[in-house]
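Left out: one protein chain. Kept in place: all the others.
Let's look at chain A:
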Amino acid sequence: MDELEFLKQNWKKQEENLPRLSYDDIYKMIWKRSSSIVKWIFVISIVELLLSSLLSIYMADANYWAQMEQLHLKEITIYFYIASYLITFYFIYCFYRNYRRISSTDDAATLMQNIIRTRKTVKTYIAYILISTGVYSIVITWFTIQNHQITQEVQDVSKYTFDTMDWVKLAVAGCVILAIILLALWLFYRLVYGILLGRLKRNYRELKRLEM
């Protein structure tokens, strides 16, 4: 006989050995907090925004702004701040919308599609963070190099003059440092969101395969 058929015939008989919860046990459960994947993505994005805001407020004291002013970077930094907050808020809105849209009563394929959309939002968000960090670092470095002579009283000019080799060294060192920072950021996000989304991707692929 078919193995599965055999299990099916005996399937109901396991019920006597299942745990049994009381009315009160279940009642208490409905007030506990959900720990679903989508909720965590939403929560983490908000915690992240709060942390990065606190960090930038803490770092941006009067001294910092004075320095930025000297390097003619104050305006750019302000624009950058405004843009990055606007974009971050947009992403939080997207995470929230995804979170609201996802309903456990959809069929599994629809539900998973919605979660995959969330995954896409997360990926775009990470790409945005990496690209903006890269661009901002390059812009700041560029302006610093352009303007640093104005701010320093240089006595022996020859000491501070770069020949071509020095510029190459500086560029290579800068790129390496930037690459390391970006890699660290990328790893951090992979860790935070990757854990949440890994299994889901497998399941989605499996569902897709069913339709082929």
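Here is the rule we use: a residue touches a chain if its C-beta (ideal position, glycine included) is under 8 Å from a C-beta of that chain, and two chains touch if they have at least 3 such contacts; residues count from 1.
In the analysis below, contacts and distances are computed from a predicted model.
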Mind telling me which option in "RNA polymerase sigma-70 factor, ECF subfamily", "Putative ABC transporter ATP-binding protein YufO", "Chemotaxis protein CheA" or "Iron complex transport system permease protein" is what UniProt lists for the chain we can't see?
"RNA polymerase sigma-70 factor, ECF subfamily"
Given A:73, A:94 or A:112, the correct residue touching the omitted chain is A:112
Only one of A:49, A:185 or A:207 touches the unshown chain, namely A:207
Which chain A residues would touch the chain omitted from the figure, given the whole complex?
2-4, 6-8, 10-11, 13-23, 26-27, 29-30, 32-38, 40, 103-112, 115, 196, 199-200, 202-203, 206-207, 210-211
